[in-house]
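A single protein chain has been omitted; all remaining protein chains appear in their positions.
What follows is chain A.
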Amino acid sequence: MGLPIDTIKELGRLFWTFLKVGPSSFGGGYAMMPVIERECVEKRQWLKEEEMAEILSLASTAPGGVGVNTAAFVGYRKAGIWGAVAAIAGMTLPTFVIVIMLSLAYLTWRDEPKVAAALKGVHAAVIALILMAAYRMAKAAIFDVATTCVTVAALLLLIMTDINPFYVILLGAAVGIIVVKGKQWFGIEVSTERKGAATSPQLLEPEYFI
């Protein structure tokens, strides 16, 4: 590939570090952030604490899991595009293997009554996980009339029609711009984040928990 040997070593370190972080992300990005911080800031001293905080806030604005995005940012910061690729690969590989093994187990034993019953229990727990995510997201997302209306409208649209959710998401971005620009046009003061969000990282980055 023509990459210098030092770069290859650096990529290897990135891959290995995130390979170890990956399996700790049970239940989503929730439990992972402190682990990433410990590895990258304290142990390896790749980044300063302020840089890490900034990366975390960035990671939640990109699409995808916040853990994967954080890994990509750290990798990019350390070794450019290949660094980001190495970090993402490390982060995803353990999960990928675990999911494949779980599918194999499922395909083998899904007709066992006990397995089917356990899966129903897990199904209920996953609903709870999703509701928790909704609650956390709502705390950061809903703080004025417009955001309340958008949430309710989105929910009704999804329940009542067969609309492709893809367009609902695009519509949301458009509505955000129209509302904010409209309010500015009429000279109404508008805040795009919940008040106090800047002082409370939990509200600013609800996606930490997802």
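Basically, contacts are C-beta pairs under 8 Å (C-beta built on N, C-alpha and C of every residue); 3 or more make two chains touch, one makes a residue touch a chain; residues count from 1.
Quick note on the criterion: contacts and distances are computed from a predicted model.
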item: Listed names "Acyl-CoA dehydrogenase family protein", "Chromate transporter", "Putative spermidine/putrescine transport system permease protein" or "MrpA C-terminal/MbhD domain-containing protein", matching UniProt entry of the absent chain; value: "Chromate transporter"
item: For chain A, the residues touching the chain missing from this view; value: 22-31, 58-69, 72-73, 76-77, 81, 84-85, 88, 91-92, 94-96, 98-100, 102-103, 106, 110, 114, 116-134, 137-138, 140-142, 147-148, 150-155, 158-159, 164-166, 168-181, 184, 192-193, 206-207, 209-210
